[in-house]
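If you scroll down you'll find the structure; I have some questions about it.
Missing here: one protein chain of the complex. Every other protein chain is in place.
Chains here go by letter, A, B, C, D, E, F, G, H and I, matching the order in which they are written, and residues are numbered from 1 within each.
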Amino acid sequence: MLFHVRMNVNLPQSMPPEQAAQLKQTEKDLAQRLQGEGKWRHLWRIAGQYANVSVFDVASADELHTLLTSLPLFPYMQIDVMPLCRHPSSVRDDDY
Amino acid sequence: MLFHVRMNVNLPQSMPPEQAAQLKQTEKDLAQRLQGEGKWRHLWRIAGQYANVSVFDVASADELHTLLTSLPLFPYMQIDVMPLCRHPSSVRDDDY
Amino acid sequence: MLFHVRMNVNLPQSMPPEQAAQLKQTEKDLAQRLQGEGKWRHLWRIAGQYANVSVFDVASADELHTLLTSLPLFPYMQIDVMPLCRHPSSVRDDDY
Amino acid sequence: MLFHVRMNVNLPQSMPPEQAAQLKQTEKDLAQRLQGEGKWRHLWRIAGQYANVSVFDVASADELHTLLTSLPLFPYMQIDVMPLCRHPSSVRDDDY
Amino acid sequence: MLFHVRMNVNLPQSMPPEQAAQLKQTEKDLAQRLQGEGKWRHLWRIAGQYANVSVFDVASADELHTLLTSLPLFPYMQIDVMPLCRHPSSVRDDDY
Amino acid sequence: MLFHVRMNVNLPQSMPPEQAAQLKQTEKDLAQRLQGEGKWRHLWRIAGQYANVSVFDVASADELHTLLTSLPLFPYMQIDVMPLCRHPSSVRDDDY
Amino acid sequence: MLFHVRMNVNLPQSMPPEQAAQLKQTEKDLAQRLQGEGKWRHLWRIAGQYANVSVFDVASADELHTLLTSLPLFPYMQIDVMPLCRHPSSVRDDDY
Amino acid sequence: MLFHVRMNVNLPQSMPPEQAAQLKQTEKDLAQRLQGEGKWRHLWRIAGQYANVSVFDVASADELHTLLTSLPLFPYMQIDVMPLCRHPSSVRDDDY
Amino acid sequence: MLFHVRMNVNLPQSMPPEQAAQLKQTEKDLAQRLQGEGKWRHLWRIAGQYANVSVFDVASADELHTLLTSLPLFPYMQIDVMPLCRHPSSVRDDDY
Partner (left out) sequence: MLFHVRMNVNLPQSMPPEQAAQLKQTEKDLAQRLQGEGKWRHLWRIAGQYANVSVFDVASADELHTLLTSLPLFPYMQIDVMPLCRHPSSVRDDDY
């Protein structure tokens, strides 16, 4: 099941650079692992913003919530979720 | 180059059903042709809304505008566009 | 899987009363059937508004979309959907 | 009498983890006691957010306010309240 | 139990003046009867707007909804409801 | 002359509890004195929020501003003011 | 007493030009009479919009409401009102 | 040339009172000098808010910007600017 | 003097196509004449929208208002205006 997720990141300016770098590296590792597992299907940067648009493919909203709250940057993100359906005009076999 | 496009459709309630059906069929044909050509890369329905989230792969903003304004439903849609970049954590070779 | 759905109804003032009455009756019949089937788990009126808050229990976002778009009042409603999860502090066995 | 309550939690990032854990545990205990008493009828997590949607069953707005302001997380929450009515199409005997 | 209600009226410009005058007179009669019964406790005009701020004293949200939807102008109003409580600093015996 | 005033209070979380308690007590004393003098005609708590809805009866906007800025919590409040008029359907002799 | 008033005009596109011209002329005559009487103290056009910013000098909110609702364009305007006070740094003797 | 300017002031609660008093006094001196020079034509307090509505009469947007950014409170203000024109119904010779 | 102007066009769907085509042609002719005279300095289409971003170079807000209201599409546009200044980091001699 697909969910459209937008994440806006807002790190506090008082965070030490090493801590920020560490958080981002852990986030990246986890993001890549979840992509490898097929859970995090798409991940794009929005031009000019510290934000991304993603598509997750999970079994349920509970699984989505567990994944999102496991992200190291979760406490610093504003997240919006929209459930997606197959579009009747879509020709891609895997876009649902 | 990738653009994230959200389209909200709002057909006037006074439109005759045959006209609406005709518009939607022409829209579908064009959407499928553009998907076939690789211009309209993703197309998802947003659950509960007469709206979609799409990703276009075009050469420029001018080409995007030409495609969007050629859609039969264009006069009845509110459209929001966000330019996308490759995300540094993405593992997909084609998501940019 | 649970979805929180808010529906705001806005019938055009030009709709003949019999047509409105007919639509509402068909809507009510379908709403009650879906409640009987356990798909439409909760349905409350928001005080002072022609609007409701509902909780649906469906297998997927696709099933939710199919149900919502089958409602006779769908063309006259603004609908907002939020996927729900089990809350770690909940004591109800069936609230997920 | 039923009230629809949405709570968005926003703990300050400077709060020591033990204090946060303590607050959450006390909150959970109270939430479960109020559910056991039938005052807090439903409690769902909104996917991807540190937020919940709840339904309270209380005698009055005063009782609701007393309950909500007694929550340990109250100083850290934004709360929106909507009074609910029985919906004429509802088939559940207890959804009001 | 007290509810703060704001009503914004928006009559369609196509409504014949006699019909508008009739609606307003019936609305006024009902408003005055409900005030006489103590249900509609306060009624003020907001300066410069075809809108009012009211305070209702009713037994429940269901009674409030029944009253509001019985108003002849209900189909032409946007209504916002906030449940009120006694304020701990209030000195009026009847403001709750 | 009547003004509808909504006050949302937002005390900084770093304020020492004794200072907060002191501020609230001084606020309460002043609020009760102004109610006794008839300047602060109504004062209600909004359910679930650290906020109130009030009606002031003052000679002018200048007097209103002087009263509001004299409140100990003024630096911590967001305040919205709407001038009220007698409503033509009101039956209360003193609601203007 | 001074009120800051913003008026946004929105004439229906179906209004016959002569009716619009007539309404505007009557509005202008009344606006100039009220300026002559000192009630409508300032009147400016907002660049690029069919809208104005005005300052009224009236005895009360009731008088303001009576003036505004007597304007021929009142049914076609969205109006926002803010009560003004003398500013402690103002050097003009008549700006209050 | 006239500009309508709204300034909302938001001093940080951590600012020492003497520093705030000093800033306000310097701001007042400058505001009064600019009024004396005819640059700052009107200055009103908005009732209930630490905010003002002003009208500036300057040669250009550049001069306006230079004046506004020279205000001691500029770093603590949110400022909205609207260019004003002479209104065709205005009877004042100097309101443009 | 430069003004940043955003125009969103919204032609009524009931307008006959010939009337729309005529309006657009007259608009285009005037837009090109004003560009030729140097008044309308820049004109860009916003991708995916029937909207433009423009920069006008005029002597005053009055001249801007006269130009904008002379556009044939003015009654069908929502227009937002922001006065621009020379930026201290700009290296272009003519961007002010």
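Note that in this section contacts are C-beta pairs under 8 Å (C-beta built on N, C-alpha and C of every residue); 3 or more make two chains touch, one makes a residue touch a chain.
Quick caveat, the model's predicted, so the values are computed rather than measured.
Student: Which listed residue, B:M7, B:L34, B:A47 or B:V81, touches the chain dropped from view?
Tutor: Candidates B:M7, B:L34, B:A47 or B:V81; residue touching the omitted chain: B:V81.
Student: For the chain not shown, which residue from H:A31, H:A61 or H:C85 touches it across the whole complex?
Tutor: Checking each option in H:A31, H:A61 or H:C85, the one touching the absent chain turns out to be H:A61.
Student: Footprint of the hidden chain on chain B, which residues?
Tutor: Touch with the absent chain occurs at residues 1-3, 60-62, 64-65, 81-86, 96.
Student: Residue by residue, what part of chain A touches the chain that was omitted?
Tutor: Answer for chain A: residues 13, 45, 47-49 touch the chain left out.
Student: Which parts of chain I are in contact with the chain that was left out?
Tutor: 2, 4, 27-28, 31-32, 35-36, 42-47, 52-53, 55, 82-92, 95-96
Everything below uses one rule, namely that only the chains that are shown with their structure count from here on.
Student: Equivalent interface to A-C, which of D-E, B-C or F-H, with over half of contact pairs matching by residue number?
Tutor: Duplicate interface of A-C: D-E.
Student: Taking each chain's centre as the mean position of its Cα atoms, how many Å separate chain G from chain I?
Tutor: Roughly 27 Å, centre to centre.
Student: Take the average of all CA coordinates in chain B, do the same for chain H, and state the distance between these two points in whole angstrom.
Tutor: Taking the average C-alpha coordinate of chain B and of chain H, the gap between them is 46 Å.
Student: Going through chain D residue by residue, note those that touch at least 2 other chains and give them in order.
Tutor: As it turns out, chain D has residues touching two or more other chains at 2-3, 45, 47, 61-62, 64-65, 81-86, 96.
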